[in-house]
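What follows is a single structure, and I will ask about it in a moment.
The complex appears here without one of its protein chains, the remainder shown in place.
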Amino acid sequence: LEEALIFEIGDADTYGVDLPYTPTDLPGRMGKFTRKGEIGLPGLSEPQTVRHYTRLSRQNYGIDLGFFPLGSCTMKHNPRLNEKVARMPGFLDVHPMQPIDTVQGALGVIDELAHWLITLTGMQSVAMSPKAGAHGELCGILCIRAALEARGDARKVVLVPESAHGTNPATAAFAGYSTEDIPANKDGRVDLDALKARLGPDVAAVMITNPNTCGLFERDMKAISDAVHEAGGLVYCDGANFNAIMGRVRPGDLGIDAMHINLHKTFSTPHGGGGPGSGPVVLSEALAPFAPLPFVEKAKDGSLRLIEEENMEEHHASTFGRMTAFNGQMGMFTRALTYILSHGADGLRQAAGDAVLNANYILRQLEDVLHAPFGASGPCMHEALFGDAGFAEGFSTLDLAKGLIDEGFHPMTMYFPLVVHGAMLIEPTETESKAGIDQFIMAMRSLAQRAKDGDEALLTAPHHAPRARLDEAHAARKPRLAWSEPEG
Amino acid sequence: LEEALIFEIGDADTYGVDLPYTPTDLPGRMGKFTRKGEIGLPGLSEPQTVRHYTRLSRQNYGIDLGFFPLGSCTMKHNPRLNEKVARMPGFLDVHPMQPIDTVQGALGVIDELAHWLITLTGMQSVAMSPKAGAHGELCGILCIRAALEARGDARKVVLVPESAHGTNPATAAFAGYSTEDIPANKDGRVDLDALKARLGPDVAAVMITNPNTCGLFERDMKAISDAVHEAGGLVYCDGANFNAIMGRVRPGDLGIDAMHINLHKTFSTPHGGGGPGSGPVVLSEALAPFAPLPFVEKAKDGSLRLIEEENMEEHHASTFGRMTAFNGQMGMFTRALTYILSHGADGLRQAAGDAVLNANYILRQLEDVLHAPFGASGPCMHEALFGDAGFAEGFSTLDLAKGLIDEGFHPMTMYFPLVVHGAMLIEPTETESKAGIDQFIMAMRSLAQRAKDGDEALLTAPHHAPRARLDEAHAARKPRLAWSEPEG
Amino acid sequence: MRYLPLTDTDRTAMLEAVGAPSIDALFADVPSDLYLNGPVEGLPLHATEMAVEKHMRRLSKKNLAAADAPFFIGAGAYRHHVPASVDHLIQRGEFLTAYTPYQPEIAQGTLQMLFEFQSQVARLYGCAVANASMYDGSTACWEAVAMASRVTRKKRVVLSGALHPHYAEVVRTMAKFTEDEIAGSAPSLTALPDDDGLITRIDDNTASVVVQYPDILGRIPDLQKIADAAHAKGAKLIVVNTEPVALGALEAPGNLGADIVVGEGQALGVGLQFGGPYLGLFAITDPKLVRQMPGRLCGETVDADGKRGFVLTLSTREQHIRREKATSNICTNSGLCALAFSIHMTLLGAKGITGLAAENHRLACIAADRLAKVPGVTVLNENFFNEFTLMLDVDARQIVRDLADKGVLGGVGLGKLFPDIDGLKGGLLVTVTETASLEDIETLATTLEEVLP
Partner (left out) sequence: MRYLPLTDTDRTAMLEAVGAPSIDALFADVPSDLYLNGPVEGLPLHATEMAVEKHMRRLSKKNLAAADAPFFIGAGAYRHHVPASVDHLIQRGEFLTAYTPYQPEIAQGTLQMLFEFQSQVARLYGCAVANASMYDGSTACWEAVAMASRVTRKKRVVLSGALHPHYAEVVRTMAKFTEDEIAGSAPSLTALPDDDGLITRIDDNTASVVVQYPDILGRIPDLQKIADAAHAKGAKLIVVNTEPVALGALEAPGNLGADIVVGEGQALGVGLQFGGPYLGLFAITDPKLVRQMPGRLCGETVDADGKRGFVLTLSTREQHIRREKATSNICTNSGLCALAFSIHMTLLGAKGITGLAAENHRLACIAADRLAKVPGVTVLNENFFNEFTLMLDVDARQIVRDLADKGVLGGVGLGKLFPDIDGLKGGLLVTVTETASLEDIETLATTLEEVLP
């Protein structure tokens, strides 16, 4: 299972691309700036390249191999039609600056997807360009800041629940806000009274995740929104968990002003080992005018235009600026639209329902062997949350998670949300079959028992993975971040 | 690593294809013949399907994973450009019976590939329709029989060297010939004198493999051809080993009358776990008129025509018939042509040279530890042949081969050719890098030593494969060839 | 060269180890007057990937892809929508670049798939055992004929006149060499197949009767009746199916008395590909005859640790063991096509194949009714699945060309299939699958109206 590095197997003479031209006399149009030394990049022939990456891939786990119960990450099946569509030459081989008449289909994809996102969420408009969820959050918060500034309102505080994703406070801080925690009640939900008590003229916004990171729907969401609005603030919703409620309730009806949508979670664009993401942000009427450039607009003749600095008109003047060089994650838009059209309004609604049913099934089948802190709070949404209470001395959530690898599953999300000790956040999504979930439940029951019994073998799991536990402290102590020739 | 059968995980209610129409009332245009009972086919949703086959694939070894030194099978790299080209809609989505004006590009591929095959082999024409190597052999032998019959010559014997592929005698027998062995000399080559002595008015043809299955070039090939021709017979060459000599010598110059070409060996179309193959047969002037339908011909106006029963003209009247419903393995033609154009005449020649160099390198690096029966016969061609002489009592070629699996390699061809005891036939092809071959040599040296030393662990190898040795006798004793519900 | 990993440095080092001065020297056994000292003349040199791709794209654009026209061609090769996941999965390197699974320890992926494939084909066909696939339907058909002659030790083969003429031609070609006697006939232009006429041709010397189901004119023969007649004479009934989707709606041949069922599997998973590679299906109802079957067979067994596993089995029938005594000279199956078929079938399941068949039949009925309204057009068939024959007053081949000139791929003229039989010239075989839209059907009808004289 070992695979050497390209720097160890490749060399400067080998290559996997034929070129029509061999540089003998790089001519002088580059002035004095031509490269002098060796570039130091190893090459491989095509057969070696295919083998290297094929072998490497086999050291990875992916949804294609099995269950990926990663709470808050919505690891669902990535339909292969999406991949096929994204590779149609009319989508793959189009430049972002082509004349607008030659890209009406691309703008059509953006326009059609925007229509779906707006309609599903019950919002006014959507900013399509953000590159990922956190970028979308930033976009939303910048819209909020721009809107507040436009009315001359210099509020400085953003309220964030304790259970929020780390990106929430990071984003607020970046946008120049200080953040304060909102406490939770015993239920695992925002404490409405505490929130109301904190609201005031200094509060720019609250950032809420709904369904929240404990896997629960914020029952008081509408009341929260109303209270925030009444206090002159705006409501940001982290849309990471939209998969649980799509087609079941519209965030716009809950009073939300901005919410990013992770196309790579809810709408099945592949995670790809860490990206690319795509984070369009739906916006309420209050925020719509402040959305960043570029965006797609329908002209009177029915053709689609891309509004940029070049052709902005008066009604675009409130835009807060530009977040990225080009038009957003087009390749993800084609995939997400394909997914959406495949499911339709009925299929999306059913997917949300199945995802929630799967999570509740897991919650109820495991709560007798694992501590479920909010098990009594009623049905969960798309994820089931457990804690490590009852594990034997010295046994942790990490051990159980690594044990799961040996059972053929990807570990769940660990130690998040922070409000639960040794949290295990399990999100099955609608992708899993009942038989697959039953297998997972069996594995979890066995592991929970081993953690309670103090089975030592668990402490060194995984035993059947390409690697044993990796020494992360060693990596950080004296970071080795690029290959260099071994010494001596 | 276990993966259940689709019959165990699927059911009649699950499916992975949405249909616009649910059959409620299958109408009467099918008369009384509509299906009555359950069809008994299990379905899976798309996510389950992707997982099932992805997991299954991981129990396979392929060239993409490592060295595949399977002598006589020419397991070389399958370029990904070939796969891309084969999927262009103009090739993938074209019906074999479309009007001829709408398939000029498809006929162009056949015509262009035919030109290359004819030119590389120095022959007169090529029959493109055979579906695989053995089918091509059959085509060649049927051409020979048709040619002999056309001259009223009822010869009944085909001579085949002892070292021939099993398909050779099977093919000759099918075509109504009896076969006789040609002896080999100590060199591992055909005994020219013995052959000459056997020639006579009853000999229809000789079938020779060149380079032969001992990995040696038949030095006397031209003399053999001349002798056969003089005796009124024809010469069939098994082209399985053409990879060794392409661009280095033309079979037509060696007096050969018919030779099939395995596009899936020499020209890199993927083996796909056992096919599809593709076996065009190049033909000499003597045999060209007898080639089977259909074939591509250039009309006077430069357009291409497909000659079939419908539009045969007088000069096509000698055809021996039709071997397959349609136009041959078009999908393989596009891949092979892509491969050929990529290499060009220089690249093919270099590929043959590299393949031969690699084989000789292996031969010389192993002949001190493994018995090389023809090591003294001079350079080998594209494959190195060894025997099991010197292994400890009870240790066989099979054991060494299975041990190779544990070293990360596919086993070599075993027990073929039959003329060498415990034969191991190793064909590296041009695909392997020197570093890869050096690793293989190290593994082979270690295994040879273990087989000589009688290392018991070898007898139960492989130990690191998805399965231990499988019980083939058990499978044959009471064959279980289809799934059925477990009893009880 | 991008596919050749050896560098010149490597070559020099290896030549030194081998003790040869040059690569050319390794070819010393080739007579020097025949050895080529440079690239073969008259052929181009190596090319970049971009250049080759451009060249091949230019060729591909000279073809009219079926997706770019209203499309109604069948006659043995069928256009169905293939789910994107099928093509994704068959391109997994471990499937694509694997060899025949002779080393079962590292080939369980291919082997288990083949076992599943065999099981799927057996159920679809209503048979006990299916093999691991053959070249295509036409060669499978010949192999069935040969097997029936082996089993019955008789030599006379009765072919239905409505057997695909290319299949019949393959059988005739092969029979010339095996000296089987082929009793063929021309198809009769009747609304139902002439089953009785076929039955009268069966005699005591008959080894097999070959019937296509549905037949080349789209009609559905009464298999049970033919089977009974054949069996009464000691003959085997061979049923040929070229459209597996039909068996989602029609009774399985194995349930109607067929002894051997063969067919073309291309319709599921494989695509049109201008005729190949396709996928021969081969199954039998009597498991006792398995040792007489041609082609590879995959069977279940256990490994040394007792785990279930699969291997190629009964290979003593095959040529690499039996040499000239083999049941067939076939030594390749159509593995990758079998994989595509099997994945598509798994995605469909019982519900999907039934629904797909229903949708095909529904659209074909709509098309037949609509086309029957075109002046000068009669629908021949009383029964059909997704393919039927129109009778025109003119040579349908010219009509097909005229339709193509107007961008419609309208079917196959029977004159193309049966060039020797003048009476069939007016027949136009029209195929309607789920890929045809109602607009496509309307376009065919109106364009047909335009081009008919």
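Note that the chains are named A, B and C in the order they appear, and that numbering of residues resets to 1 at the start of each chain.
Just so we're on the same page, a contact is a pair of C-beta atoms (placed from the backbone, for glycine too) under 8 Å apart; a residue touches a chain by one contact, two chains touch by 3 or more.
Given the structure is predicted, the values throughout are model-derived calculations rather than measurements.
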Q: Sort through B:Q48, B:T102, B:N262 or B:S377 and give me the one touching the missing partner chain.
A: B:Q48
Q. Where does chain C touch the missing chain, residue by residue?
A. 2, 48-50, 53, 57, 67, 81, 83-84, 88, 91-93, 347, 434-435
(Q) Which parts of chain B face the unshown chain closely enough to count as touching? (A) 11, 13-20, 44-48, 50, 54, 79-81, 83-84
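Note that in this section only the chains that are shown with their structure count from here on.
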Q.
So using the touch definition from the top, which pair is joined by more C-beta contacts, A-C or B-C?
A. B-C
Q. With chain centres defined as C-alpha means, what is the inter-centre distance between chain A and chain C in Å?
A. 46
(Q) As a quick test, compute the distance in whole Å between the mean CA positions of chain B and chain C. (A) 20
Q. Which chain C residues touch at least two other chains?
A. 1-5, 46-47, 49, 83, 85, 87-88, 93
**Q.** chain A, residues touching no fewer than two other chains
**A.** 18, 45-48, 50, 54, 79-80
